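Heads up, one of the protein chains got dropped from this complex, but the rest are sitting where they should.
Just so it is clear, A and B label the chains in written order, and each chain counts residues from 1 on its own.
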Amino acid sequence: MITRRTLTAIGAGAAAVTLLAGCSSSPQSGGESKDEKIQLRVLVNVTPNLTEDWWNELVAPFEEANPNIDVVIDNPGQEGVSAAVPRLLAAGQAPDVVQSVSPSPELAEELVDLSDYDWATSGPLADQYSIDGKYYMAGVGVQLQSLWFYNKDAFTEAGIDEVPTTVDELTDDLAKLKDAGWTPIQTGGDWMSSHALQTLALPSVVGENPDWYADMNSGKTTFSKSYGDYTELYADWIAKGYTNADALGVKYVDAEQTFLSGGAALYPMGSWFVGSEAKATDPASIGVFRSPAVDGIDDPAMGANIASPYVIMKESKHEEAAAKLVEWLVTDKDAVMSQLEVDGNYRDGYEYDMTDLGKELLQIVSDTPASAYTPTGGGYGEKKLPDGYSGEINTQTQALLGGTSAADVNSSMDAWFLANAQ
Amino acid sequence: MTISTETTGPSIAGEVYLADVRRKPRRSGRRRGPGAASERTPLAVTIVKWVLLSLLALIMLVPMYILLISAFKPQADIVLHPLLITPDMFTFDYLWNAITSEKFNVVGAYGITLLFVALVNFFCIVLSAPVAYVIARGRTRWHVLLLVVFVSGLFIPGQVTLIPVVFVLRVLGLINTIPGFILFETAATLPVTIFLFSAYLRTIPRDIDEAAALDGASRMRAFWSCIFPIMRPVVATIIVLNSIGVWNDFVSPQIILGPGSGIYTVTTGVYAAVGEYSTDYTVLFPTLLLAIAPAVVFFIIMQRHIIGGLAAGATKG
Partner (left out) sequence: MADTVARLAGTTSSRALASPRRRGLTSWQDRLAGVIMGGPALIVFIAMFLIPMVLAVVLSFTDWNGYSLHFDFIGLDNYAKAFKNPRTIDAAAFTAVIAVAGTILCNGIGLGVAALIAGNGRGNTVLRTIFFYPYIISALIIGFLWSAILSPQGAINSLLTQFGVSPLPFLTDVTFAKVSVILTIVWSHFGFNMILYLAGIKSVPAEYYEAATVDGASRWQQFRSITVPLIAPVVTVNLVLTLVGLLKAYDIILALTDGGPAASTQTIVYQILRDSFAHANLGFGAAQSIVLLVVTAVIGLAVTFARRGADQKASES
């Protein structure tokens, strides 16, 4: 029988438990003295190279040197950092430091202005990422993206002596590889679908029109006019079977493993692949060449993004400590080397032990002038496309892989730009 | 309603049964229903029927079977021999990794989720029963309006309210906290509960109110000591409904108690542990097995009560 006394007891118990639980789970607030432990939450991109363990090891020396600061690594999980940030901001739960988002005019309102710090204003790609002359991020190095990694044995078997230097040559090589029985291009179905298309297209699209980003935003050119030829070419490649047939069902991790174990001839990927190759046990013999442009373009563009950018959120209650951490991350020699090495990033003045593949890539880095650098995906700084572009072009590339015609994809992209123009 | 993303519960089925309470389902000694005429069913039809049912049962069970055995096999064997398990394949390693995984503390998640289920059930009943009583006994238009207001919540999808709720909770300082989550989940259970409770209460004669009032008790006390105990069947239904809903809810804890809070329920924990690695079967299957095994076992043991509570709604006694 449920008596009143029982009910009251249960009620009191429940209320007490809830309150206790509430107290223990609410975030620390209130002022802190210098002696109290400061907790810095850092939201980071977790990848097969950048594991949670690696991150914790990376910041350990900083914590030792600053015993009153505790660095907590936040893993955003499947949604990724750039999706997690707006959500955390909306919930009033922004972390102190965020890695791997690039500042945008909208986001800049929420970021601490770092223009007074040398380590931010003179860091790699600092000017390219600035907004309205202000600096909001500090990065570790440069990461290149318009690259084709290739299986050297495949090229030998297909009778290819030299790496292609134009898109036509690349197309011919693909045919030769297919004839030799190799899967020419390894691509996949999650975020990496559009990487192949962008690797093919950007050197030519931006090489021909360095103001492409601004022109797309202003409507001076359209997707079909500027990019359309390359979607058609890629669709052609897909139709001829130059991409792996199971692409849509393959995730990034598995696609990379397949290429590393010699399952395909070409793998369009960013320079961080060098880090993966260095870690792999017994990988195939792999080389790299720069993604070519079509005939007639003298300066092919090279997709270049900042490696590991860090921003500090204005909502942070520990701006000073956060700035200290970020400064250490981008200037401490050991920390920088570790970040460069793990992901195959590059920075002048920082040499680290590289595999042969890394050295090949270093050669490409040296040979590419900074003037050729272009953002990839949705862009950064002032060269930015409307929000959601990366997701949209990825979806459309998946449609191509699924058999949709290039014409349909081109007109869908045009419609998207019209609907989302800023 | 985000207590369950798929349904708001058999509230009106309860109503159907409640309507039948006066007209008790007759239990004649003989077999009732369509089975009564089985002497005339040809053998062929019976065979077809059992073949169909067996096939369907197989389709329902094989995935569970695969889940069970795959939790103990290495990746290669899972892929090459999905339906087999032999002693050489058998290994505890992956299951052990899942149990001791830092990403997903199973025991912790179970504890937290059980706590949430208990708290939500408690607050839901404490809040809904009195107001349902007021509505059921009320004779004015305001009382009808009150009922309509609560029941309208049945048609409001949880996602419509979830996102603005983030801001309301933020203003209240409850975002990312357990009380905030409990508040939202409890609110989500109110429409169904109040609807079922008030429908049930309307069938309880007012004599009982009189008896309680005679004892000199205030209305509140009269309700809890005399009337609430009679509501046991429908309370059982509500507890089953709400428990399933809260246990399986994913979106609400994911948004309100996001990954930043460090609190994982069974569902958000599974998502965090499996999400990016869903092709690594040595992570996926053991994690899923750990997540559902206790619940499924509990269900099998209690299935009669659970299904009965759900379907009956309120058959007295």
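Just so it is clear, a contact is a pair of C-beta atoms (placed from the backbone, for glycine too) under 8 Å apart; a residue touches a chain by one contact, two chains touch by 3 or more.
Bear in mind the structure is a predicted one, so any value in this text is a computation, not a measurement.
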Contact set of the excluded chain (shown chains only): A, B
Of B:Leu43, B:Ile59 or B:Val107, the residue in touch with the unshown chain: B:Ile59
Residue among B:Ala98, B:Ile112 or B:Ala291 touching the omitted chain: B:Ala291
Hidden partner chain, residues of chain B it touches: 4-13, 15-17, 19-20, 25-26, 28, 30-38, 40-41, 49, 52-53, 56-57, 59-61, 63-64, 66-67, 70, 79-83, 126-128, 130-131, 133-135, 138-139, 146, 149-150, 153-165, 167-168, 172, 183-184, 186-188, 190, 194, 202, 205-207, 210, 213-214, 216, 218-220, 223, 244, 247-251, 255, 266-267, 270-271, 274, 278-279, 281, 284-285, 288, 291-292, 295-296, 299-300, 303-304, 306-307, 310-313
Residue numbers in chain A that touch the chain omitted from display: 78-79, 82-83, 86-87, 89-90, 94, 106, 109-110, 189-190, 246, 248-250, 387-388, 395-396, 398-399, 401-402, 404, 412, 415-416, 419
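Keep this in mind: only the chains that are shown with their structure count from here on.
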Inter-chain centre distance, chain A versus chain B - centres from mean C-alpha coordinates, in Å: 41
In the complex with chain A, residue positions of chain B that touch it: 115, 118-119, 122-123, 126, 166-167, 170, 173-179, 182, 221, 224-225, 228-229, 255, 258-263, 271-272, 275-280
Chain B partner contacts - residues on chain A that touch it in the complex: 1-4, 7, 10-11, 14, 17-19, 21-22, 25-27, 41, 46, 74-78, 84, 87-88, 90-93, 95, 251, 253-254
